[in-house]
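In this view, the complex is presented without one of its protein chains, the others remaining in place.
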Amino acid sequence: MRSHTYYHWFETSKKRDYIRITDMVSEQLDKSGIKEGFCLVSAMHITAGVYINDAESGLIEDIDGWLKDLAPESPNYRHHKTGETNGDAHLKNLLVGHQVIVPVTDGKLDLGPWQQVYYAEFDGMRKKKMIIKIIGE
Amino acid sequence: MRSHTYYHWFETSKKRDYIRITDMVSEQLDKSGIKEGFCLVSAMHITAGVYINDAESGLIEDIDGWLKDLAPESPNYRHHKTGETNGDAHLKNLLVGHQVIVPVTDGKLDLGPWQQVYYAEFDGMRKKKMIIKIIGE
Partner (left out) sequence: MRSHTYYHWFETSKKRDYIRITDMVSEQLDKSGIKEGFCLVSAMHITAGVYINDAESGLIEDIDGWLKDLAPESPNYRHHKTGETNGDAHLKNLLVGHQVIVPVTDGKLDLGPWQQVYYAEFDGMRKKKMIIKIIGE
């Protein structure tokens, strides 16, 4: 079994942002030389997500609005008693999920035609880390 | 390390449908000959989900109603400006998740007594692809 590990730092200019990372993941797979296996893409922070969906700007706005409805910003989170202000971002992380596994087949990310890997920042404008880890042969 | 890859096409007669696929996954595990490892079951479309829960018809209706409440059909999604009508299905996919990993132990899916694997179609009546990929030894 072989493995390949890569860390990427984001620092978004906006508080919330949605960044397509399929090409970055694919590039790491090429570097790994792995032909059959699993590729984990996982946020290493608890106020960011990783998901797979469509690269369509209208939909991304829909997702952002939907997350604001279901996990709203509010001054009333108990978490804010610690001095934090990002309670909503923790809930958005739980809603969307912080990781995906992309299957690797014949040396390629085995994604459907519209599946794109996204990093979703919910509490940005500071350095945040993500891991891409591939195991296989 | 060994691996086994299988693709399945669904074409549901209803727009939304919930299909128990535990036996299909188990059959592919048998074909793989893998005794210890991980089995990924993942929708390859962005308007369908894969989840693990109970095979109880009342609960499945509850899940369907809950998804309609939290990710409702609406003409107002920005995504619909592209001509699409399935904005809700993209959000249902994010809510339920599009993949699970089933542990494989002693050549069997290592599931709890009530855990059943489901394919959840949110925008059906057309061909949709799913991957089962097993790695291990």
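Per-chain numbering from 1; labels A and B assigned in written order.
One rule holds for everything that comes next: contacts are C-beta pairs under 8 Å (C-beta built on N, C-alpha and C of every residue); 3 or more make two chains touch, one makes a residue touch a chain.
Quick caveat, the model's predicted, so the values are computed rather than measured.
Interface note: of B:Ser26, B:Thr82 or B:Gln115, the residue touching the hidden chain in the full complex is B:Gln115.
Considering the complete assembly, chain A touches the hidden chain via residues 1, 3, 5, 38, 40, 42-46, 70-71, 77-82, 87, 90-91, 93-95, 97-99, 101, 129, 131, 133, 135.
For chain B, the residues in touch with the chain missing from this view are 1, 36-38, 51-54, 56-59, 61-63, 66, 70, 95-97, 100-101, 103, 105, 110-112, 114-115, 135-137.
One rule holds for everything that comes next: only the chains that are shown with their structure count from here on.
A straight line joining the Cα centres of chain A and chain B is 20 Å long.
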